[in-house]
Structure formats: C-alpha cells, structure tokens
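Written below as structure tokens is the structure these notes are about.
Yeah, one chain of the complex is gone here, protein chain that is, but the others are all in their spots.
A, B, C and D are the chain letters, set down in written order, and residue numbers restart from 1 in every chain.
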Amino acid sequence: MSWGGLAPLVILLSSLVPALLIFFLDESRVRLRNGLNLGGAVLKVSVVGVMLWGVYRGWRFQLSWELLPGVSFLLRIDSLSLLFMTLSAVLWLLTTIYAIGYLADRPHNRRFFGFFCLCVAATVGISMAGNLFTLFIFYELLTLSTYPMVVHRGDNASLRAGAVYLAYTLTGSMAVLAGTVWLYALVGPVDFVEQGGILVAAPEQRASLTLILALLIGGFSVKAALVPLHGWLPRAMAAPAPVSALLHAVAVVKAGAFGILRVVYDLYGAELAHQLGVLAVLLAFAAATIVYGSVRALFQTDIKRRLAYSTVSQVSYILLGTALFGSVATVGALVHLVHQGVMKITMFFCAGAVAETLGVHRVDELDGTGPRMPWTMTAFTIAALAMIGLPPFAGFISKWYLGVGALEAGAAWVVGVLLLSSLLNAAYFLPMLYRAWFKAPPAAWPQEATTPGSWEAPPSLVLPPALTAFFSLAFGVLAGTAISPLQWAQFIAALEYAP
Amino acid sequence: MKAVTNERIKNITLALLASTIGLGLVVGLLNAPRQPGVAEQVLSMQTHLKLEQPVTAVLLAFRGYDTLLEIAVLVMAVIAVLILVPPRKARAAAPITAGPAPSPLMLWLLPRLLPVLVLIAGYLWWAGSSRPGGAFQAGTLVGAAAVIVLLSQQMRPPRLGRIWRAILVLGLLCFLAIGLLGLLWGQAFLQYPDSWAKALIMLIELTLSLSIGLCFMLLVLGVPPRRRDRFPGERS
Amino acid sequence: MSPALLLPGLILPLVAAPVSFLLGRRALPWLPWLVALMVAGCLCGLAAPLLSEGELFLHLGNWEPPLGLRWRFDGLVWGMIAATTLVCLAVAVYADGYVPNRGRRGRWLGFWPVLFFLWGALNSLFLAGDIFNIYVTLELVSLAAVALVTLDGRPQALAAGMRYLLLALVGSLCYLLGIALLYASFGVLDAALLAERLQPGMTASLAMALLGVGLFLKTALFPVHGWLPAAHGEAPAPASALLSSLVVMGSLYVLLRLWLELFGAVLTPGLRQFVAVLGAAAVLWGSWLAMCQRRLKLVVAYSTVAQLGYPLLMVPLLETSGAAAAWSGGFYLLLSHALAKASMFLVAGVLLHAQGHDRIFQSRGFAGRYPMSVFAFGLAALTLLALPPSGGFIGKWLLLEASFGSGQWWWGLVLLLGGLLAAGYVFRVLVPIFGDAGHRHLEAVPLRMELAALSLAVGSVVLGLVAGAPVRALQAVVLP
Amino acid sequence: MMGVFDVLLLVVLIAVAVGALHGRRLFSSVVLFIVFGLLMALVWLRLHAPDVALAEAVVGAGISGVLLLDALGRLGKGEDEGGDERAD
Partner (left out) sequence: MSGLSFALAGAVLFALALHAVFARHHLLRKIIACNVAASGVFMILVGMSSGGSDGRADAVPQALVLTGIVISVSLTAFLLSLLRRLASGGGAARLPEDER
C-alpha cells in the first residue's frame, strides 16, 4: 500500500474509529465525545485539503483490497470524488458543530453521534469509491447508518417514518445490487474511468446494458428522491434538525445523485448512456419532479416540510443536467451539486435555530423573526434568494449553465421548466421572507428559550448558517476565480467529454 | 364430526404414501444391478489379522471407526437418559418393577444362574475372534445378569460413583487410546501393530463388553421411576 | 507434522467428551479452551499441506477404501471445522455464564459431555468419506442435538425433543435404506469409489431420493421443516445456538456433497430446478413465518428455516458457466450463516436471562442496558440481510453472479427478495428493543455471555472482509 | 429354491409385525413386538448371519422388549388403557 493509499484510509478511519469509540463511551462523557467528533471532522477536512493540493500536483491516491476473486474494494481519488468529498467534509464539520449545540441536553446522544460518524464514513466512502461494487457497499452502509438517526426520537411518527425510509431505500439498493451483479456477470469487473469504463458495447449486449442502466438509475434515484420514489423524504422530517439538514443537504440525497453521475459519466460514458435512451426518460422524470416538488412545497405550512419538498425539486436539477447531453449541462449539474448543498444546509440550520430558540415551526409563525434573530434570518434570506436563482448568488450560476446546456442539447422546453420552477421558488420563499422582515412579531413567541449573553441563539447554532450563507454568496460572486466550484466543475466536465 | 373425517383423510393419504414407497422399493430392489460386495477382500485380508471370524474383523479392524462412533452413540444415550433423570433421583430408583417379593424359586435359581450367565458371556467374548460372538452380545449378557440381580432386589442400584462412571466410558476411552497411541509409533490412526493385532482387538472387546453391560443396565434402570415406587425398606 | 498426525487431532472433542463426563465440574472452564486450541492448531498445521496438494486423504487403520474407511480433507472441510470450532468454543464460554441460577447445577453438568460429543461428531461428519460412517455420525449428531433440546426438562421442550428425535430417526432410516440400495447395486461404501461405479438408473435415482428425503428431514428443509421452530425455540439458548448453526449445517453439507458428487449425472436439469424451487419456497415461506412470530427465539428459528433455502439455489447453477461462483457462494453463505445465527441465539439468551422472557413487544429498553448484545445482534443481522460488510453479502454476491451470469436470473430475484423479507423480520425485532426501559428491572448478565455473542458476530463480519483467500480455496474444490 | 419354511417364516413375520403395529391393546402390541424380535433372529439365521441373529435375539428382542414392557408398566397406570380407541 503506497503512501498514496494511506490518505483514503485515513479519511475513512477518521470517522469509523470515533464512531466505534463513541458507541462504547459512557453517555455522560460529553466533552470526550464532542472532542472525538470534532477531531475526526477537522482531521478529515485537513486530509482533504492535502489531497486537493496533491491532486493539483498530479499525485495519484489509490487503495485497493482484493475482496473476491476478480472483484476488488477500490478507493480512488479523482477530480469528481474530490468535489463531493470536499463538500461533504466541510459541511460535515459545520453540521457537527451545529448538532453539538442543538442536542446539548438531549438523551441518547451517544447513539446519535455514533451513527452520525458512521454516516459520514459512508458518504465519504461513496465519494471515494473506485468501482460500482465499492459504491454499492457504502451506499448500503449509508442506509443502515441513517435509519437509526431517522428514528432517533423514538416516537411513533419517527418510527413510521423510519419504516417507510427503510422500505424505499432497501428496495432501491436491491435494484442497484441486481444491476451491479448483472453488469459484472456481463462485462466483468469495470472501474470508474473518465469517459466510461465499458468500452465496447456489442450489439447483443445493448439490450441488457440498457436494462442494467435503468436498474442502476432507478436504484440510485430512490435516494435522489425522484418523483415516484420520493415518498420517504417529507416523512423523514420527523427526525431532529441536524439529521434533516444532514440527510437533505449533504448525505443521503446527494449520494443518490452522485451515484447516477458516476454511472452515467464514469461507467457508461456520456455517449453510450445517451444512445441507450434511458436518459431521455430520466430527463422527463427530472423535469416532472422539479415542477411537482415546487408545487407541493407551495402548499406546505410546516417550514421543514416545505424545505423538504424544495429539496425534492432541487436535487432533480442535478439529474436534469446529467440527462442533457453536453458538457455545459454537465457543468450545471456538477456545480449545482455543490451549490444546492450549501444553500439548503443554511436554510435547515436556520429553521432548526428558529425552532430551538423561538419554538417557531410553522410558516405563519415566522412574523417578525427577522429583527428578533437578525443573524440567522439574514443567512436564511441569502440562502432563499440564492435558491430562487437571483444573479449574484450561487443558485443563479447553476441555473444559468443548466439553461445554456439545455439549449445546446436542443431541449428548449427545459429552459421553460427552469423558469417556471424559479417562479415557484420565489412563490414559496418570498412570503416567508416577507413575514420575517416586514411583519410585526407576535405578542409572545410559542416557546421562547432565553439564551445567555448577547447572542440571539447559542453561538454553535448561529455561526454554521452564517458561514454557509457566506459560501452561497461567495460561490456566486467569485465564480470566475480559479478556486471556485464552477471552475472545478468545468475541469471535470472537460475530462468527461472526449476532446 | 369434522375431526374424524380429516383424521380419516390423513390416514388414507398416509396409507397411499406408504404403499407407493413400498412399491417403489420392491421395484427398485428387483432390478438393482447386483455387483459383488467386499466379501473377497475381507476374507483375504482377514488372515493377515489372524482372526477367523470375518464379522469381528470388519467391526473392529477394517471399519473400526464405525464401531467407535457406535459406542459413542451408546454412551451418549446413557448420558442423555441420566440428564433426564438427575443423579439424585436415580439413587432412589427402585428395581424396574417393584413387584412382589422375589419367589423362593427365584432365590434358589439366582445363585446358580449368575455364574452360568457370566460363563456364557466370557465364552461369547472369547469366541468373538473365531466363531459368531463378540463384544456386543457378551456385553448384553453382562447387562442382563445385572438386571436380573436388581430385579430380584438382592442388590441396591449403584450410586453413580466415580468407578461406575469410569467403567461406563472405559470402552470408548480404551478404543480411542489404542487408536491414537498408535500414532506415536508411526502407525496410522486406528491401526493395530501386526504382531499385537489380535491381542489388542480382544482387549478392546473386553472393555467394550464391560461398558456395554453397564450401559444397558443403566438404560434399563435409568428409566425414571414412578413417584410411588419405593425400594422395600427404603426410607422415603 | 505430517497430515496423518494432524487429521486425527480434529476428533479430539470425542476424547474430551468422556473426560468431561468423568471430571464433571472440575473440567470447566479449561477443557473447552484446551480442545479448541488443539483443534485450531491442527487446522493451522493442515493449512500448508492443503494449499499445496488441494485435497488430503487419510485411510483409517491403514486399510484401502473398498475395505476400510477414508477421510477426505479439502478447503471446504477446513472451513466447516473452523466454523464448528469457533461456535462451539463461544457457546462453551457462554454456557459457563448462562447456567440458570435456579440451582439445577446437576442437570447442566450433562451439557458439557453432550457439547463435546456433538463437536466431535460434527468434525468427523465433515471428514467422513464413507456413506455408512456418515450415517453413524448423523445418528450421534441427532442424539446429541435432542439431548440438548430436552436439557431443561420443560414439558414443551420434551415434546419438541420427542418430535425431533422421531423425525430424525425416520430420516436416518430413509438414509440407511438409500445406503442399502447403493451397496447392493454397486458393492462399495466409499463415496469417491461409488461416484466412479455409479451408473444412472432406476435404483440410483431411488437411492438418491431416499438419501434426499432422509437429509431433508434432518435439515428441516422446506416441506418437512415443521419440527425445527419448536425444537430450536424451546431449547435453552446455548443449545439452540448449536442446533441452529451447526447441526443443520452438518446435514445440509452432507446432502449437498452427496447429491452433487455422487448423483451429479442422475440429477437431471428438471430435478435440479425442482430442488431450487424447494429452496426458494423455504426462503419465502420461512421469512414470512418469521415475520409473524411474537417471540425472539421463534423469529430466529424460522429465519434458520429461511436461510437454509439459499444453498439449495446453487444446485441448478452448477451445470452452467457460473458453477465455481455458485459452489463457493452457497457454502460461504452456509459458513457465515452458522456464525451469525449462533450469535443471534446467544443474544436471545441474554435477553431471556435479563428479563425472563423473550416476547419482542415487551422488551423495551433492552438496547439501552445491553448495547454490546444489540450491537452483536445488528452485526449478525447484516449476514441475514446479506448487507455489505458481512459474509452473507459475499455469499449472496457470488450466487447472484452465478445466477445472472448463467441466465437463470429468477434465482437472483429470490435472493434479492429474501434479503428484503429478512429486513422485514429483523427490523421488526430491532425497533421495540430500542425504546426506553423506564422503570423495568433487567437482571445483570455476566460479561462473558455478551462477549461470546459479540465475538461470533464480529467473526461473521470478518468473513465478509477477508473473503478473497477463502473463496478462492472454496472454488478450488469445485466438483469434477 | 425358496424353502417352504422361508415363505412361512416371512408370512408369519409380516403378520406379527402388523399385529404389533395395529394391535388393539398396547400390551398385545408389545408382546407381539417381542415375538417379532425372536422371529427376526430366525430370519438372520436363514440369511447365514449368526452374529446378527445372536445380537438380534439378545439386544433386539431382549433389551428392547424389557424396556418396552417397563415403559408400558409405568405408563399403563398413568392413563386409561390406550388400546381400545380406534384412532389411537
């Protein structure tokens, strides 16, 4: 195992080891547990930084372990995996800080943080997976580690939500397993390589390759909450705020989208995938999801359910970009992967902070929260404007590239869909902002929690959303610079399409 | 009424099933390609062991491991019966049927019958190498003698002390020991050195007889006594 | 140390059985460890020659097969005996702490000789190459198993034990009848020689059917699985761990090896499909029943009935291109199932020991008080659900690869559906025990019991991680 | 050539077996089983298997017979005579 293999292993262990330790640590050892958590997250971010610098200098990071004759467990760092891994590592550090503050005096924290670390290990594993077999292993591990967090509260609502979550995700992963094994039986071991590993598609294999692609995309789209398969997402709102932030912005939902990206670009290659025709179906479903998600969000009264349906539609932007043939659309998809993560996590952080300090859960209870909690609500406003896609913010960039990509791919109606969904976004976000800033606060807040000192909420609940709001602004404004996610997405897209 | 009908249906289906199996067997047996068994090799190799009786040769030498496992089954059965009847209760176990006091005829016959039984058992044991006989038959006779003594209430049932347990597993341990010790002298597992083959086999047969005798006695005795059985004169 | 010296070492537990019967309480706790270490030593010693020669033989008493008995030792046997040693040692450590403190030390003294007899019988069952020797070993295994079931002396356990022994006896008689036919027709009892002489015909297929019925009864496979849940449910926890993992594995191993090696030619494609259909029915019916049980031990027992169906799925796949994958997948599933199932029953025992009953919906808060046991149950459940880091996943992946590769994709569907159904009954158990215990009093459980359960569960996960070498060794054993 | 004695022996053997299996009273079944054991010893002699004949006589008929009689003795008093109901 060369030095290059050490980095992926360290990243994996940096969350597996704390997870095991936390499980067997006593409930009362709060400081040690938080230390382990934060230490693991910081270590991960620093190793990712080192790898960013390394990949830039051309080093290769690869770790393979022969699990079965002919099938190996492969961790490989390439530009696409670094994109997702940086997003996960950074947002994970912030979510850890936020969760520590949010769950300060709640029961069963030991179990929560144990599975929390397992979850990050699975997400990072998905990003580093070098072949479909390893991707499936971590995809499965993700399901197992997020289930206990969905049922964390232990009341009937979350238990039912957990059962629905399991039913959807396990069926999805069975589809992925079937596709993986069939592909392996048909074509033999294939690793993820830019422009697709399946080089030759013999005519008689074309039919089964199409079916396999459909199975894989179907399986992954369960987690990416594509329309018919999105039922679990709104119900999983019964989980505590850091969990819903984690599930919707970073881990679960993105894992599904990332899986589809890997399959389409690094397994089949853009040309072959499009020739097989499955992506046209995906395009239709993605468009339908975008509209359906926004419409349903319009009618939600609970803040978190509205954000959940908004996520359902936002993730389908990524699938939309993947389904359109052309490097510009791919750039749009990749950059939206990062932007949506940053924007949505800010909104969930703010929703959680507001619920925690003022007991505000419904949209109509938002009146006057702006002046009451200026920092939190400004972050929420920035994120909301970014989601709508106004120019200076990150959201605008991804929608712009998706639109141009759609035109380039000759699917003009997609631009219409994008515009319609932006309007719908505005329709369900702006009233919230209006209530927050321009309405008088109610006589008494539902459950006002007094926070010591001058802060409107505990610092650990205010700083993370502020930071991520700054990111959503910076990614938009500094899009042109060399280190922005946009440049990175363009670098990856260039690799994916043959010169 | 319904219970009787589906009872009847069950019987009919069982009868049909059994008859088809029987028929299938008969047809299978009738046209089985009959190839000669291993008889010739047994006879040819048997002289090598200086044993005239082929069955004993097969039992103890050629397929010795079968017999070893069979003794393990017997000892296992005794242990299983003892588990069902914890030792504490066994001590109070009366002779199998605490029937009427032994009749004078029994009392007269007993001292004369026992030596004959033991003699026959000894003969069967010794004859095992050359004529029909062997460890199992001799062991059973020893067991039968012990049961008769207990039946006639002349002897109290043994309290399962250390010696009785030792005899119980003596046959199995002796067989295993002889089989494994051979390894030290470069022999294969369960291989008897040529010069001592007959002697070792007879020794194993002797220990087996004793163990089997005790096993059968315990199996017969071990059947848990009824609560109301009292050994005459035994304080409850 | 030549194999001729190490192979007999594998049946040391048979020597330990009478010794433990003589020593009684004094033999604890060192004897199980001693026997396990010696058997493990022999296994390690045999690993090298096994890798070089692929298959080792030992003629018992130095007599050539048609006359004497022959032991066969290959990669698969190595795996089976290693799993048996692991489970028996873990159960021995567990039982030392489990002895019900109701002072029935006397009855539980019988547990140890029975455990060693079972251990030795299973080891010689895997080694045996002679079909009559297999009959005698199966008898010893069944007798030891029933003695374990009736250990407690509770009326339900006695009835379950009686039914089990009667059916096992009928199974043995059918098996013996098959032997009688084979010996009468082909004149030889050694499995390898019989495979050469055997010509397909009326008698050969009748013998195959009889052997099959007998072993189906002993393994409680689908049509005749009725006795298993009652027997494994009523037996004390360490006993049901042994029964559900090793005893059924032993007779299924014999069934698969005899059918596939002796009757390879007699098994027509139609018959192979029928056997696999029985396996699929076992998976679906067993999982469905497991979902309806209210007691944890019955859920785990019915899950055994389901999991035993999987290896049968490999029978039709052995004629196709995916033969090596199917063969290694089926047996790998069997091996990891043994470890996982034993661990699950040990956890059920901890639950029983802690609260006196194992009714699932009245076990709230068990997870809070015994995290290590529930963690072990979770790890073991990975194998049942065939989820990635476990041995069960590797086995299922190989079987899926064989079924998709050979075009018989419907067996793949059964495997996937089986995984989902398993998720159904596992999570139905996990959810209630995660609640909060409130004021319920849970008795303290000795640490050794939880550690034993955890070590087996970790073993089944390690089987999933280091699967490269074992699977390649299994594939080297693919039939002629 | 199958001797008349062999045919007779087999017929009686099967008749005794049926009696042992389906006899109305338990006690008659057990006794018939012991007779069955002795007849089996004769069968082994006809099959030139003296060892097995001896073993069958002593172990099969002897020990099994004694065990069955004893079990019947202890069972008999425990509950009504099992022989008369047809379904038994």
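Rule of thumb we're sticking to: contacts are C-beta pairs under 8 Å (C-beta built on N, C-alpha and C of every residue); 3 or more make two chains touch, one makes a residue touch a chain.
Here the structure is a predicted model, which is why all the values come from computation and not from measurement.
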| item | value |
| --- | --- |
| Contacts of the hidden chain among displayed chains | B, C, D |
| Hidden partner chain, touching residue among C:Thr85, C:Thr150 or C:Ser390 | C:Thr150 |
| On chain C, residues whose C-beta touches the chain left out of the figure | 132, 136, 139, 143, 146-147, 150, 153, 155, 158-159, 161-163, 165-166, 169-170, 173, 176-177, 179-181, 183-184, 187, 189 |
| Chain D residues that touch the omitted chain in the full complex | 1-3, 6-7, 10, 13-14, 17-18, 20-22, 26, 29-30, 33, 36-37, 40, 43-44, 46-49, 51-52, 55-56, 59-60, 63-64, 67-68, 70-72, 74-75, 78-79, 82, 87-88 |
| Touch list for chain B against the chain that is not drawn | 10-11, 14-15, 17-19, 21-22, 25-26, 29-30, 32, 34, 36-40, 42-43, 54-55, 57-59, 63, 66-67, 70, 73-74, 76-78, 80-81, 84-85, 134, 136, 212, 215, 219-220, 222-224, 226-227 |
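FYI, only the chains that are shown with their structure count from here on.
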| item | value |
| --- | --- |
| Mean-CA-position distance for chain C and chain B (Å) | 30 |
| Touch-based graph of the chains, sorted into line, ring, star, complete or other | line |
| Interchain contacts (touch definition) - all pairs | A-C, B-C, B-D |
| Contact set on chain B toward chain C in their complex | 24-25, 27-29, 31-38, 41-42, 45, 61-66, 68-70, 72-73, 75-77, 79-80, 82-84, 86-88, 162, 165-166, 168-169, 172-173, 176, 179-180, 183, 187-192 |
| Chain D residues within the chain B interface of the complex | 50-51, 53-55, 58-59, 62-63, 66-67, 70-71, 73-74, 77, 87 |
| Chain C - residues contacting chain B, complex | 4-5, 7-8, 14-15, 17-19, 21-22, 58-63, 66-69, 104, 106-107, 110, 113-114, 117, 120-121, 124, 130, 132-133, 136-137, 139-140, 143-144, 146-147, 150-151, 153, 177, 181, 183-189, 197, 199, 201-203, 206-207 |
